[in-house]
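Notes follow the structure.
Excluded from the complex is one protein chain; the other protein chains are retained at their positions.
Right after this comes subunit A.
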Amino acid sequence: MSDRDSESRLTGPAPALAAGWLLILSGLAPNLACAESETVDNQGCLRCHQMATLAYRDPGTGEIVDLSIAPMALSHSAHGKLACSDCHSADFDRYPHPKRLKEETLSCVGCHEDQDDADQRLYRFETIDEEFERSVHATSDHPKAAGFSCHSCHDPHAFRNSRVGEEIRQIVHDDNAICLSCHKKVQDPLRDPHAWLPKREKHRESVRCLDCHTPLTEAGQPVSHRILAAEDSNRDCVNCHSKEPQLLNRLYQYRSEEDLASKGWVSKAVFNEAYVVGMSRSPLIDRLALAVIGITVLVLGAHGYGRYRAYRREQEDQA
């Protein structure tokens, strides 16, 4: 539909204007190509690459390389307005693809570093890269973690980052789906490493894996990419179940202004509520109180024993 529109526009009564557009576009591409998104025509490539079965077995690793692209996912993704050739070499339009294109390497960071809108974003790709380099996935020597990269979590043809104003629940669901696609064990009630967490279902729906598995200190970016090892991950309820849910603040940045205005009060009530556990949890008071209670029980026990001895003595004296 939109393709036809744009075509008619281009071949319409103002060919000179259209030509001017093209000139401007080619001058500013790829960054501005997106501005005139409807002109993007990926059909040439998608003719083959939208076939779900398009794949081959890598002779080196023996792994199946999926070559299919889902057109719907792509058009809804962050890169939906780009043409294949904005990222991939234009020489791919020849088939069979030239052998040398096999060497083509594309990286999220490499490409985005050059873009000049960096200061308009909440996040920096360099920071993300640094964080990723320190994450468990990058540092792990587990064989399955070999070759872990941005693409392990982000399909450039489908990834769409969350935006302010989106439903928090949906954000949580989408983000967790990324992790759960590999971490199947977490979904198995019998082997879930989070057995200690009450209301696991509820947590899975309302908090992101990231909220517990990334450190608090790195401020600024809505998501930290420094996934922590299991033993360093957060298990402190109070970081969320308190009036200032530090861990959740990152997630709640996605709330829009109106959201805050309308939901702010409610959520305040929720988090102000006594019932949200952990709120009143204070390890210090708990330990102190349990120790005092324990000692009291011991003292009372000893006292009772002393009285019993006295009672026996009296009995013997009387006998």
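To be clear about the criterion, contacts are C-beta pairs under 8 Å (C-beta built on N, C-alpha and C of every residue); 3 or more make two chains touch, one makes a residue touch a chain; residues count from 1.
What we mean here is this: contacts and distances are computed from a predicted model.
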item: Among "ABC transporter", "Decaprenylphosphoryl-beta-D-ribose oxidase", "Thiosulfate reductase cytochrome B subunit" or "Acyl-CoA dehydrogenase", the UniProt name of the subunit that does not appear here; value: "Thiosulfate reductase cytochrome B subunit"
item: Residues of subunit A in contact with the chain not shown; value: 196-199, 242-244, 265, 268-269, 272-275, 277, 279-282, 285, 289, 292-293, 296-297, 300, 303-304, 306-307, 309-311, 313-314
